[in-house]
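What you see is the complex with one protein chain gone and the rest in place.
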Amino acid sequence: MARVVVDVMLKPEILDPQGQAVQRALPRLGFEGIADVRQGKRFELEVEGSADELDDAALARIREMAETFLANTVIEDFTVRVEESEGATA
Amino acid sequence: MARVVVDVMLKPEILDPQGQAVQRALPRLGFEGIADVRQGKRFELEVEGSADELDDAALARIREMAETFLANTVIEDFTVRVEESEGATA
Amino acid sequence: MARVVVDVMLKPEILDPQGQAVQRALPRLGFEGIADVRQGKRFELEVEGSADELDDAALARIREMAETFLANTVIEDFTVRVEESEGATA
Partner (left out) sequence: MARVVVDVMLKPEILDPQGQAVQRALPRLGFEGIADVRQGKRFELEVEGSADELDDAALARIREMAETFLANTVIEDFTVRVEESEGATA
């Protein structure tokens, strides 16, 4: 089983008001030096087969899926990457 | 400016019903071979100073902040890691 | 078309750390008198047929769906209610 991670974040030019509220709360809560906070989504997909078997065609399919069902590319950017699955210790 | 990423996911033993709905929708939508989908949150923090200056004490502070304000550790796991900021090309 | 709204909130005994961060930020941001903030999810379902046709059996089906795919009832509570659809002016 391979793990593919899809990160979805609002585009940089689109305001994230809740992230901003958290950022502005931090100094009062005792945390200094954090200039910006943005919140997005992280999807973990468990894909059949090993990470080695995830060829370009399979990743292209996952990218297509992310573009269709996980991100709204008008307002969000996304990245797709393969991670070692937690149980995948050699 | 350094970027610190905090990923927050439901603990593995806690059901993610929406991820499950998406996973079960995929074959019908033409995407085979995805055994599980889980959705979590990704926070991107822009931290003052360079990544090199983020010492263990600073990271411990950020971990403490994540534990207090970003994740509910009764039901969620989180990880903290430093990433090169997008603009940080040499 | 009838609109059914499903509200999903963390159970009261489960901490909402981000809501808490926002709540603690508010006084500093100039908003006093807010004792608690909790964030949940709101689903709007457009259901075929008019609101009058949504009988108990249909609502029971939607409740079952919410319980299976929209809420994790171990950690979340949900409510289902029928709303007039926006376009449903007589």
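We just call them A, B and C in the order they show up, numbering each chain from 1.
The criterion applied here is as follows: contacts are C-beta pairs under 8 Å (C-beta built on N, C-alpha and C of every residue); 3 or more make two chains touch, one makes a residue touch a chain.
Bear in mind the structure is a predicted one, so any value in this text is a computation, not a measurement.
Participant: On subunit C, what residues meet the omitted chain?
Facilitator: With respect to the unshown chain, the touching residues of subunit C are 1, 7-9, 19, 22, 25-26, 29, 31, 33-49, 58, 61-62, 65, 68-70.
Participant: Could you pull out which residues of subunit A are in touch with the chain that's been left out?
Facilitator: Residues in contact with the chain left out: 14-18, 20-21, 68-72, 74-75.
Participant: In the full complex, which residues of subunit B touch the absent chain?
Facilitator: 18, 21-22, 24-25, 28-29
The definition used in the following text is that only the chains that are shown with their structure count from here on.
Participant: Give me the rotation angle that lays the C-alpha atoms of subunit A onto its copy subunit C, rounded to the nearest 5 degrees.
Facilitator: Superposing the C-alpha atoms of subunit A on subunit C needs a rotation of 180 degrees.
Participant: Between subunit A and subunit B, what distance separates the C-alpha centroids? Give it in angstrom.
Facilitator: 7
Participant: By residue number and range, which residues of subunit A touch two or more other chains?
Facilitator: Answer for subunit A, listing residues that touch two or more other chains: 22, 25, 29.
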